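What follows is part of the complex, with its chains left where they were.
Chain IDs A, B and C follow the sequence of writing; residue 1 opens each chain.
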Amino acid sequence: MPFSDLRHDGRSPDKLRPVTLTRRVMKNALGSCMAEFGDTKVLCAATIEEGVPGWRKASHLGWVTAEYAMLPAATGRREKREGLRRKGRSMEIERLVGRSLRAVVDMKSLGEVTVTVDCDVIQADGGTRTASITGAWVALYDALAAWRDAGRIDRMPLTGQVAAVSIGIVDGRALLDLDYPEDSHAEVDLNLVGTADGRIVEVQGTGERITFDRQQLDRLLDLGQGGIETLCDLQRQVTHFPK
Amino acid sequence: MPFSDLRHDGRSPDKLRPVTLTRRVMKNALGSCMAEFGDTKVLCAATIEEGVPGWRKASHLGWVTAEYAMLPAATGRREKREGLRRKGRSMEIERLVGRSLRAVVDMKSLGEVTVTVDCDVIQADGGTRTASITGAWVALYDALAAWRDAGRIDRMPLTGQVAAVSIGIVDGRALLDLDYPEDSHAEVDLNLVGTADGRIVEVQGTGERITFDRQQLDRLLDLGQGGIETLCDLQRQVTHFPK
Amino acid sequence: MPFSDLRHDGRSPDKLRPVTLTRRVMKNALGSCMAEFGDTKVLCAATIEEGVPGWRKASHLGWVTAEYAMLPAATGRREKREGLRRKGRSMEIERLVGRSLRAVVDMKSLGEVTVTVDCDVIQADGGTRTASITGAWVALYDALAAWRDAGRIDRMPLTGQVAAVSIGIVDGRALLDLDYPEDSHAEVDLNLVGTADGRIVEVQGTGERITFDRQQLDRLLDLGQGGIETLCDLQRQVTHFPK
């Protein structure tokens, strides 16, 4: 690839940023993972509590949910803490993280407990929601493994892996895993959540400034599925989850 | 198609429900439209106010936003009014409606005004967000036309049409425009927002219970783009917007 | 009456606007009614839920309550949705609607259920609270009839009819059923809630700009009781409730 085709940080269009998933970073949480996608850092912590929300009672099924927040100084300018009313964006993201995790949990074998995965963005440089999902799966794995090792459940209720990546069209080019400078002037922004076996859990694509056609969508999905495969490899490296 | 392949209401898989878009249903709003997709009824009202939100001031650009709410008795069981904290779902939908409309508005020729399109669900039977977007475009068209006719702007700032439809996989079959009984046991649920010329504004697909593959995604997008074409035809019939 | 004594819309002082009460306008509510007083349109929906508020538990008595809200575009200028804090005016109105309905319900034969009547103002042109009460009674009637027909109660717990009308002094003249232009410069504004047999449930009179004397109050009450009689006739026409 000619030099001029490289991105502002030297990556080729189909490359992830350096990704690290560090387990057991919080002493008090049952499972935890610091997910770093370049300068984006999300601290994911999974806790398990007895009982399920009211509407799910007496179902003999468990529940998995997520919360997402940013530290005020995570971005370039201080953001007010979300107090009185959660911002729509945070709500959307935490609903997405929750749905993504639930896609790979067998609620029956989990039993009537609630797993909450908190995703707190320590530093933001684009892709916080995809780092959250990718790291949350690791924290969830650890929490469920600890729960099983403590004899609370018979077997691991995880039915597979889930990871996520952002893809976008920037200056007309399809790029994988946008950082903040790329994301902030992307024409199309797509988040893809998928499994280790190449299936899709969620796709959310938005033409913030321009509309896009089916061919462009296909190119973005190709890039995204490649990224998810790499991320799932990495999750298996740190957890030894069987392929 | 054999009789047994028809849906519970007799539709074939690629058929919309009966759709009507009734203009000028509110005396006091600059533009308004009652959008009915079968038994789903959404009252869309567009109002224009001087000024733009603080972060957009001095940009010489306009702003288009949306609000979405349900009457308490719109669904089969009474839902509490959203007071203190808006539900995440409503926020997600109103953000989607706003983004969809903004994709076809030239903010420069709109000038520093804010257009708010209120989408109030009078009756809910599946597809309230897609009916909202489709009807909101008509209300927006009427408000902007009135604004232009009042001499407030030189020309219509609409650059095109936008409409939306839901598609899903139900019992393994891809279906267009799900009603509530279909939606409530869909395996995959996808909302597609598109333009009259076949381009995509937004795609949001979720495997609530199962994951899906690229081939299934393609089938859903095909169905959705067909539906959007029909809805855009209907919008043009009621507004005489040029193709 | 000489022509010059007629009101701006051609009505004589003791005339109601054209009133229509349309039943069963919402598919999902047990009882519903669109009440139109001229251009004022209120959608009333009655739902019944098991149980009563905490303070009424174990009383073997039912409860009837109301909620009142306006669509943002119901008036000439967009009103913000009431979120965080309900406006005092809405609270006052919904408390009034609730009290008015409770005056004609036998709580003992209703049993420990809660009936909620939602009054959502679709279009506002004066008299929204009186249209709400008049329409709410029809929605309540239908919900209770359905409840009885479903075998949930032995007999209709309604002990009578209730309707409401506004009366005011405008430019020194006592007028029945003020529309918005009249209401907005009324010197005295009175809302009367009454029964079909000529008794009073509630009277609320306010001299917003001037004070008034007993003689003026008497004239307003005469006009109001005439209006309520007409409204009760209309309620009986649509419901066949026995006089």
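Convention: contacts are C-beta pairs under 8 Å (C-beta built on N, C-alpha and C of every residue); 3 or more make two chains touch, one makes a residue touch a chain.
What you see is a predicted model; the values in this text were computed from it and never measured.
Student: Please state the number of copies in the whole complex; 3 are the ones shown in place.
Tutor: All together, the file's complex is an assembly of 6 copies.
Note that in this section only the chains that are shown with their structure count from here on.
Student: Kindly work out which chain lies most centrally, taking the average of its C-alpha atoms as its position.
Tutor: The chain sitting closest to the overall C-alpha centre is B.
Student: Approximately how many whole Å separate the CA-defined centres of subunit B and subunit C?
Tutor: 34
Student: Between subunit A and subunit C, what distance separates the C-alpha centroids? Give it in angstrom.
Tutor: That gives a centre separation of 52 Å.
Student: Could you work out how far the Cα centre of subunit A sits from that of subunit B, in whole Å?
Tutor: Their C-alpha centroids are separated by 28 Å.
Student: What parts of subunit B, by residue number, touch at least two of the other chains?
Tutor: 86
Student: In the complex formed with subunit C, which residues of subunit B make contact?
Tutor: 26-29, 32, 39, 43, 45, 47, 49, 67, 69, 71-78, 81-84, 86, 116, 118, 120, 122-125
Student: Where on subunit A is subunit B touching in the complex?
Tutor: Within the complex, subunit A touches subunit B at residues 85-86, 88, 91-92, 94-95, 99, 103, 194-195, 198-208, 211-214, 217, 221, 225.
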